[in-house]
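As you look at this complex, bear in mind that one protein chain is not there, while each of the others sits in place.
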Amino acid sequence: MDSPTYLALTQDAISPDDLIARITTPGTGAVVLFTGIVRGITTHGETRQTSHLDYEAYSPMAEEKMKQICVEIRERWSAVEGIAIAQRIGQLDAGTITTVIACSAGHRDSGVFEAARYGIDRLKEIVPIWKKETGPDGASWVEGHYHPAAGE
Amino acid sequence: MDSPTYLALTQDAISPDDLIARITTPGTGAVVLFTGIVRGITTHGETRQTSHLDYEAYSPMAEEKMKQICVEIRERWSAVEGIAIAQRIGQLDAGTITTVIACSAGHRDSGVFEAARYGIDRLKEIVPIWKKETGPDGASWVEGHYHPAAGE
Amino acid sequence: MNRGRILLFATLRDYTGSRSLEMEIPAGTTVAVLTEMLIKAHPRLEKVRTSMMTAINREYARDEQVIPENAEIAFFPPVSGG
Partner (left out) sequence: MNRGRILLFATLRDYTGSRSLEMEIPAGTTVAVLTEMLIKAHPRLEKVRTSMMTAINREYARDEQVIPENAEIAFFPPVSGG
């Protein structure tokens, strides 16, 4: 079984088309892709507007943690073939793709949905990336909540 | 809340990038996209090779049923904003995207994963499309199994 | 009496050699009866009798449903898209 892995921490636009092609193997019949997008309007709780987000990363550790997420996914869903994880950094305007997690497998009942969901959950827990939100009232850092265990 | 719906039954290549853009609204923070791809090698059961699939559709009914799937998704996951469903027909070689179901929402915990999963499950149950598989041993129609109830 | 047009797809098209057929459909004909008429006219359909499905006006139909006049009628095997 081919097991392509593609990781990117990039200032450039992320293309789901490109990432899907990178993880499509001769055995691939299904790809599930999650993408995060900069929300212009947030209505959870109080409604607020966002003009852009500024992402920064502790790049070498972020790349290590992205690799680790791939290992964790493969341990949990052995039928997953390819995995792509991309995170864009820099200033990203509302409507822009910020991150993509995509998993390929032979069939859709192989855990690809769960694997992609797990991937984005873990990215938001352990990959050292932060974002500052700018809206009509100025800029502020978005607070994370998760505290990884040592070595997690 | 914006609720874009995009349906396509097409002979042309399907672009996930394009479909994601079509269902991204000012409130969109998450998109989950499923894509089906022509498997060149199938290892479920006996291993077999596929050179291409030929898809045919009962187009007007297929378009009605794709609309119906959107209604069913919106009834079940009210937080889903945009929905795109595309199915390519004609001769599709191994490695080619055959179908895409994508759902957008404000947040990833809103049911977008479940909604996309439901969408592809329903597409394979009720949308009148058939495929014939061609491999080294010739061509044969792929057998479906689901029998929709009257009016389903 | 009503001259009806029947659309056929996938294996049913192969077995009948046609994408569509015209048949005389007496008033009051049910889906079940029309299915028998079709199999009688095209005996190769016998082998897909239990799996074939019928749509009337682009909606899955019941066996006991009466075919309305000027209906769009389609017969096909279980779907396999995606």
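Every chain is named by a letter (A, B and C) in the order it is written, and numbering of its residues begins at 1.
Basically, a residue touches a chain if its C-beta (ideal position, glycine included) is under 8 Å from a C-beta of that chain, and two chains touch if they have at least 3 such contacts.
What you see is a predicted model; the values in this text were computed from it and never measured.
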Shown chains touched by the chain that is not drawn here: A
Touch residues of chain A, complete complex, unshown partner: 36, 55-58, 60-62, 64, 87, 98-99, 120, 123-132, 141-152
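Just so it is clear, only the chains that are shown with their structure count from here on.
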Between chain C and chain B, distance of the C-alpha-averaged centres to the nearest whole Å: 26
Distance between chain centroids, defined by C-alpha means - chain A, chain C (Å): 48
Chain B, residues touching no fewer than two other chains: 36, 120
